[in-house]
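Heads up, this is only part of the complex; the chains shown haven't been moved.
By letter and in written order, the chains are A and B; residue numbering begins at 1 in each of them.
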Amino acid sequence: MLKVAILGGSGYTGSELLRLLLTHPNAEVTAVTSERLSGLLISDTFLHFRNTSLKFESLDLKTLTKKADLFFLCLPHKTSQETVAFLYNAGKKVIDLSADYRLKSAEVYKEWYKIPHLYSPLLKKAVYGLPEIYRKKIKNASIIANPGCYPTSAILGIAPIIGENFINTNSIIVDSKSGTSGAGRSPAQPFMFCEVNESVKAYAVTAHRHTPEIEQELSSISKKRINIIFTPHLIPMDRGILSTIYVRLKKKISLSDIHKLYHVFYRNEPFVRVLKNGMYPSTKVVKGSNYCDISVFLDKRSGKGQTLIILSVIDNLLKGASGTAVHNMNIMHGFDETAGLVSSSASP
Amino acid sequence: MLKVAILGGSGYTGSELLRLLLTHPNAEVTAVTSERLSGLLISDTFLHFRNTSLKFESLDLKTLTKKADLFFLCLPHKTSQETVAFLYNAGKKVIDLSADYRLKSAEVYKEWYKIPHLYSPLLKKAVYGLPEIYRKKIKNASIIANPGCYPTSAILGIAPIIGENFINTNSIIVDSKSGTSGAGRSPAQPFMFCEVNESVKAYAVTAHRHTPEIEQELSSISKKRINIIFTPHLIPMDRGILSTIYVRLKKKISLSDIHKLYHVFYRNEPFVRVLKNGMYPSTKVVKGSNYCDISVFLDKRSGKGQTLIILSVIDNLLKGASGTAVHNMNIMHGFDETAGLVSSSASP
C-alpha cells in the first residue's frame, strides 16, 4: 500500500480526495492536515467519513515526511510554492492541486497571481497533470501540477482540433458555467445560499486566472501562441462545469470528420466519452464521476464560414480536481488507471 | 378602466399577466380562458390569487369579444394565428405572446416552425413589441407580436452598437442561460425537478427558434443581413435569463466610448439599466421586476483585435414576456409606461 498524505484536508477538494483515497485499493491515507481543525477526529467533522479513526493534524512537514511517500497538496496558492519545494527536496512525490506550479513562466505567474514565484527553477520539474495529454511525463514526474477545473474542461474540449489547420486559432471563446463548490469552502457573502440560489452571473470577465493556464496548454499542444476569451459563470448547483466552446473554421469540414478526430483522439481514454452525434452532455450525468463528456456541433449561420460549438462537461471536484489527482497517482505508481475511480454517477 | 382578457391563462406567462393586471390601475380583467380548467375559480387553482372571483372560461371568441377590448394571447403557436386574425377582424386590439406574428416572412416562419402561416397578410400589420425599439409603432398598433424571452435579452444587449461600423457583424455569438419557467407549465420529463436540479445543459444548439427572430431584428436595426450563433442553456432556477454576447471589433475603441453609446441609447428608457463600469448583472437582481440590466466589458486577449463582451439579464416571465406585454398595453393606451410595473425585485 502506498502511503499518502493530504495537506489541507478541510476544504471541498481535500475532503473529496479523502473520500476517494479511503477506499482506494492501493493507497493508505496516513495523514490529513488542517490548521483550523487540528486535533479533531475527521469522523466528527465530516460526518460522512465515519469509518476512519484519523485525526486532522497540523502542517508540520518534518513529521509528515516520515508518514507518507506521496503528498496531495490542497493548500492555497503561495503556501503551496514552498511546501512543494520542501517535499521535493525531501525526495517525496507531490501532486499539487493549487495553481502554483501550473504556469511554466514565473513572469506570467506573477502577472496573474500578483506575487513572485520563489521557486521558479522547480517549474521545469513540474508536469502539468492532464493524463490525456501528458500521460508519459506524468509516469516519471516527481511534481504534478494538477490542472484547474475550468482548464480541464476547456483543454479536453479543444485539444483534438487545436493543432488542425482548418481552425482559426484567433477566435476561440470559452464560455463556462460552474457550480458553486469551485469557490471553495471558506465563508464569503457572495457564496452564501441566498446569494447564489435562484441566480446566474458572470464574474472575472477577461480577468480569470485560469485564462493563462488554458492558453499555455493550447499553445503547447498546437505549437502556436494562442490567446482565448474565457468567461466563467456561477450557477446555483453544487458541482459541475459545462464549457461551451466556440471555434471558427477556416475551411469547410464535415461534422462527421470532426467527430472522427475526437473519437480517435480519445479512443483509449478511460475517462473521456465523446457523445454520439446530436446528444447533449449535462453536468448531472458526470456528477460524482471522473468522466469528461464531450459533444460537437457545427453551425453554418454566422457570417464567413462555419463555427464549431463544443460542449464539454465535468464534475469540477472530480475530473476537475481530486479525481484527476488520483488518476495521476495511479499513473505515477503503475496502478490500474481507473483504480478508485470506477463509480459512475448517480441520477438524480 | 380598459377591459382586458387573457386567452390561455393557466400557464406561467398567463398567470404572471393575471398577477400584473389584477393590480393595474388602468385595466380590469374581465375574462381568463383555459380549456383544461374551464369552470373553476381562478382562486381555487392559483392559490396566490384569492382576491378575484373570476372563473376560467372556455375559449369562445364570440362571447369573449363582448367582454374586452384588449386581448392578451398566451396560446400555443399555430392556435394564435387564427385567434389573432379573428380578433383583429372583430376590431379588437391584440397582444400576442406566442411566436406567430413575430417573423415578418411567412417563409422563414414555415422553415423554423414547420407549419405554414395561414394569415400572412396580417404579418405586415403586426408590430414587434419591443418598446425600446418600436415605441412609436406600438402606440398605433392593433396587433403586437410580443417578443420572445431570449430575443429580448439579446436584442437589448446588442441594439446600441449593431449599427456602428466598428463592429464585425459576422461574428456575433449569443450564449444564453435560462431558468426553467421558460419551458412552460405542461408536464414533460426533461423539466421534472429531479432532471433539471443540480444540472446544466445546452439544448437546441444551432436550431433554436428564437434565432431567426434575433437575426430579423438585428438586421432591421442595422440595415444589414445579420446571422448569429445562438446557444441556449437550461439552468436550475425558476426565472431569469443571462445572455453573454460576444462581438468582435473591427477597429480599436475605448470601453468608455462604448459605455457612452449604451447610456445614450437607453437614457430615457424606464426599464433598461446600464450598469457602471465593472459591475456584474445577475438574474437575481432583476427577478420579479421588469428591468433589463446590461454591462459591457472589453477583452484584448483574443487574436486580431478586440472583443466586446456584453452581459444582459432579464426576468424571462416579466421583461421577457408578461411585463413587456403590459408595457405595450400602457404605450398603446396612453397610460403611464410604468403603470403596474413599478415593483423592484426582492433579494433574496
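Operating definition for what follows: contacts are C-beta pairs under 8 Å (C-beta built on N, C-alpha and C of every residue); 3 or more make two chains touch, one makes a residue touch a chain.
All values derive from a computational prediction rather than experimental measurement.
Engineer: Every chain here is the same sequence and 2 are shown, so how many copies does the full assembly contain in this file?
Structural biologist: Total copies of the sequence across the whole complex: 4.
Throughout what follows, only the chains that are shown with their structure count from here on.
Engineer: State the interface residues of chain A toward chain B in the complex, per the touch definition above.
Structural biologist: Within the complex, chain A contacts chain B at residues 169-173, 175, 177, 179, 194-195, 197-203, 205-206, 211, 215, 226-229, 231, 233, 235-240, 242, 244, 246, 280-285, 287, 297-304, 307, 309, 311, 313, 348.
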